[in-house]
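Take a look at this one; I'll ask things after.
Note that one protein chain is taken out, while the other chains of the complex remain in position.
First chain written, first letter: the chains are A, B and C, and each begins at residue 1.
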Amino acid sequence: MIIIVRSALPGPELDGIREFVERHGLRTHVSHGTDRTVIGCVGDARAIDPHAVRTLPGVEQVIPIRKPYRLASADFVASRTLVSLGDARGTVVGGEELVIAAGPCSVEGREMLLETAAAVHASGARMLRGGAFKPRTSPWVFQGMGEEALELLAEARAATGLPVVTEVMDPRQVELVASHADVLQIGARNMQNYALLAEVGRVRRPVLLKRGLSATVSELLLAAEHVMAQGNRDVILCERGIRTYETATRNTLDVGAVAVLKLETHLPVIVDPSHAAGRADLVAPLAFAAIAAGADGLIVEVHPRPHEARSDGDQSLTLGAFDALMRDVARFAAAAGRTLGAPSPSATARSRPVSAEDAARDAALVA
Amino acid sequence: MIIIVRSALPGPELDGIREFVERHGLRTHVSHGTDRTVIGCVGDARAIDPHAVRTLPGVEQVIPIRKPYRLASADFVASRTLVSLGDARGTVVGGEELVIAAGPCSVEGREMLLETAAAVHASGARMLRGGAFKPRTSPWVFQGMGEEALELLAEARAATGLPVVTEVMDPRQVELVASHADVLQIGARNMQNYALLAEVGRVRRPVLLKRGLSATVSELLLAAEHVMAQGNRDVILCERGIRTYETATRNTLDVGAVAVLKLETHLPVIVDPSHAAGRADLVAPLAFAAIAAGADGLIVEVHPRPHEARSDGDQSLTLGAFDALMRDVARFAAAAGRTLGAPSPSATARSRPVSAEDAARDAALVA
Amino acid sequence: MIIIVRSALPGPELDGIREFVERHGLRTHVSHGTDRTVIGCVGDARAIDPHAVRTLPGVEQVIPIRKPYRLASADFVASRTLVSLGDARGTVVGGEELVIAAGPCSVEGREMLLETAAAVHASGARMLRGGAFKPRTSPWVFQGMGEEALELLAEARAATGLPVVTEVMDPRQVELVASHADVLQIGARNMQNYALLAEVGRVRRPVLLKRGLSATVSELLLAAEHVMAQGNRDVILCERGIRTYETATRNTLDVGAVAVLKLETHLPVIVDPSHAAGRADLVAPLAFAAIAAGADGLIVEVHPRPHEARSDGDQSLTLGAFDALMRDVARFAAAAGRTLGAPSPSATARSRPVSAEDAARDAALVA
Partner (left out) sequence: MIIIVRSALPGPELDGIREFVERHGLRTHVSHGTDRTVIGCVGDARAIDPHAVRTLPGVEQVIPIRKPYRLASADFVASRTLVSLGDARGTVVGGEELVIAAGPCSVEGREMLLETAAAVHASGARMLRGGAFKPRTSPWVFQGMGEEALELLAEARAATGLPVVTEVMDPRQVELVASHADVLQIGARNMQNYALLAEVGRVRRPVLLKRGLSATVSELLLAAEHVMAQGNRDVILCERGIRTYETATRNTLDVGAVAVLKLETHLPVIVDPSHAAGRADLVAPLAFAAIAAGADGLIVEVHPRPHEARSDGDQSLTLGAFDALMRDVARFAAAAGRTLGAPSPSATARSRPVSAEDAARDAALVA
């Protein structure tokens, strides 16, 4: 910690600051400059709240040096974390192979889920996403099918072998969700819901932690730290766009954060291009950019009939568009020195659009 | 709802859109412009997800007309909501009298809490704030004294008569917190924690709902709507600064949001100048600005010895600075046509700074 | 300047950094911590580009200590700057009296300008604003009446005695504008147009410098520094709202910046509530908040018939609404310990709305 004070600070006040710091077990070291005097503090500064130091008379600035996260920091772990999804195939997130999760925003019924799961599996997805409990800005709209959806997700896993990721919003439901899902998703709105983070930190399930709407990279890592501090080290970070002044896209995809995270942490990082784009026709370029920036995977919203979707229809890809996306992503994966799971060999029938509306939409997207 | 499509859209596609909308019980109405065709939709558009409409071929833009909140909207309630705090004095938030809540960021012990409570009461505060469960960005720092703090708060209430507001972070603790506190605070990080909002919506305690770090005014009102939809209509909104690119203040106090809220909703609106400023020396001007913009009250961090505070010391006022603030706020209250509770007549001894450090600090602040 | 390096940095690299800094005439001082080593640099660090230092191997962070502005800094000037407007009345900005500038967004004709000038003068304004050269986002809309408007402004000054402020957008027009106007306005879009700043720095006219749409407080002061470095020390700063994610107001008025500027600089600071609000019905609360936060004045858009305005009609006050605003502002001025110019005694007839539309609008605003 470095403390900056006015150079004209009277001796007793300067001594007061030094004594305050030394009382907490640190050593201090003063250098006098023309305009400012600098007090260097050596030792474990975590014992002192820098905010408290700033209240001392004469203090102009307090600069912490050490980063506030430890478990999530790349400084303290020799190798990158590989998160195993626990499926028969042995899928891991964070390795050479990119992992693509896909599925509907919300689970809306058995048929649509199984149809989607089979299709995204056939196209090469390695994880199935689907919302059971939905955080919705308004209390007056569809909030998800709840426990019934969890059972349908488990059925879809049985049918395809795909591990399932779904959001948990309430600490009281962590056990329930963990009993059906393979990966627990913490949504952007709950990134700093510490009761929830602690609870998922106590179960043995990987956690997919989405970056908050206006969270910094540092805050995202500290949220991961809240999970890891409880014992669960299997955290997958997810960049999904941040809130800025720009409204041309739903959120602003921060590919720079992906690149920074690859340096700052050993945890794997995936990207959600669907929420960043907010529009189906922008999902592909954002997905490509994410892979190019170094992401370890993607999570993509896919719906067999987007115009019937009960949430996020406008940013959902059709089954056909997702299949095309996967073929294109493969090229960028190769350019990035990564591999992409091949389409399932047993999946003979490729999924395709089932309505005139979607066929027209696909034509536009794929063109 | 208004749907905008290309003017060159083929008849069948235009009909498809109209049929889709009409299937949901709305009537449609088409006007053809030079470049664009506009489909007006009459009826309760809440039955349709505008995102789904945007997926239909040819649709360029979907514009909802109705506001998404109802219970919180000033359109549907004849008079402003007055929230009673349940104290013997009969304090209400939202009336002519401004209500000032004050107290430490965290409850750190019995003595400091009782000292602060007595002092802020003497200076004219009408509510006591104090954190028991603290949401902290890092898991490695002080997280609050928990239940013990709740008991101390109740003791401070008994000593001063001040109703108590404290944060609840976990739906499993709502009952516990409600059994000690008079007002339940939802912190900025939890503004969209819907499980928690629903839970505080079911108890009979007023809720102090802080605006999320980057929440829009509309999202704040929808968060209130989540609480109100469960039956609890006593919601006090709190503007506490938003996250912007500017780092000269901890957050950017959005006084425009206060003014907009006074038009959009019947709920009372207070302001937290401490978190907006992040520095004790900026709390007063922000407090004055808040009152001038129409706020119904303030919530201010006060600590007898800020440099010993375990959280937020740098933005906490000393007891003396808070007393000075109250005298100044009274002038702005009068300018705004509001009243401010007089200092407690029975409180003969005014609190004052207890250390040389704080005396120096006060001198600077009050000067 | 403080340089932070890894504690494990090999001796030669550490020496390389020290030598690099010392070559520029600074002394260095090393303290070794557990994780990091800190190199304190004493001397005039302005000789070194901190960005260059950051490129040296092993450097993790470079922290400048000295503030980058000098002439604008409150540290180096004993008293606050008072900017004289040069009128017969001897108006100064930055003194005890608040100075209110008012007038139309654009000068649209002789009659409307003279009518507005007389009215705002009668209501107590001390400066007349009016755009001659208008920076418009689109090239296809009204760009101002140009030189003709300058002549009309001079005529309005002759009629009322009010000094005139108008925007200059082109360094080639500074001389022309300065020959008609009393104060040269630099608009938000041009805050970092250094050719223009240098040019207005060379004339003997006060400069009203608006904060850029997303400029920090520090960048605003550095823009003032560009003007002052050329010799012109009469700079009035203007906060006019910043760009954030929030769309409920046109911009987000940053009252915290006003409070910070009053500490950081000796230059006067005024506020433009009209551009911050973007809506006439929010101008008054934002104006009050600005005064409460410590602003030295306001600049307000006023139009006799806002619905006929060729720009910014929706945020312009009618003459009647401005008159009401001034009476209300007077109360907040008093609360802030400031005075406000009394309405002109010779102005017997108060201006009032001239159409049914504006009467209705005023009724709503004033109510």
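To be clear about the criterion, a contact is a pair of C-beta atoms (placed from the backbone, for glycine too) under 8 Å apart; a residue touches a chain by one contact, two chains touch by 3 or more.
This is a predicted model, so every value here is computed, not measured.
**Q** Sort by label and list the shown chains the missing chain touches.
**A** Hidden chain contacts in the full assembly come out as A, B, C.
**Q** Taking the full complex into account, find the residue in C:280, C:295 or C:335 that is in contact with the omitted chain.
**A** C:280
**Q** Tell me which of B:43, B:86 or B:109 is the one touching the absent chain.
**A** B:43
**Q** Of A:141, A:158 or A:334, which one is in contact with the hidden chain?
**A** Within the whole complex, the residue contacting the unshown chain is A:334.
**Q** In terms of residues, what is the contact footprint of the unshown chain on subunit A?
**A** 214, 216-218, 241-242, 244-249, 252-260, 262-263, 276-277, 281-282, 285-286, 288-294, 331-332, 334-336
**Q** Since one chain has been left out of the picture, which residues of subunit C touch it in the full complex?
**A** Residues 13, 16, 20, 46, 49, 51-57, 68-70, 135-141, 169-173, 189-190, 192-196, 212-214, 219, 222, 225-226, 229, 243, 279-280, 306-316, 357, 360-361, 364 of subunit C touch the chain absent from view.
**Q** Counting contacts across the full complex, list the positions on subunit B that touch the omitted chain.
**A** So the residues of subunit B touching the missing chain come out as 2, 4, 29, 31-36, 38, 40, 42-44, 61, 63, 65-66, 75, 214, 243-245, 247.
One rule holds in what follows: only the chains that are shown with their structure count from here on.
**Q** Please name the chain that ends up farthest from subunit C once chain centres are defined by their CA atoms averaged.
**A** Centre of mass proxy via C-alpha means gives A as farthest from subunit C.
**Q** Have a look at where subunit B meets subunit C and say same if over half of the interface residue numbers show up on both copies, different if under half do.
**A** Shared-number fraction above one half, so same.
**Q** Hey, how far is the Cα centre of subunit B from the one of subunit C, in Å?
**A** Averaging C-alpha atoms per chain gives centres 30 Å apart.
**Q** Pull out every residue in subunit B that's touching 2 or more other chains.
**A** Residues 214 of subunit B each touch two or more of the other chains.
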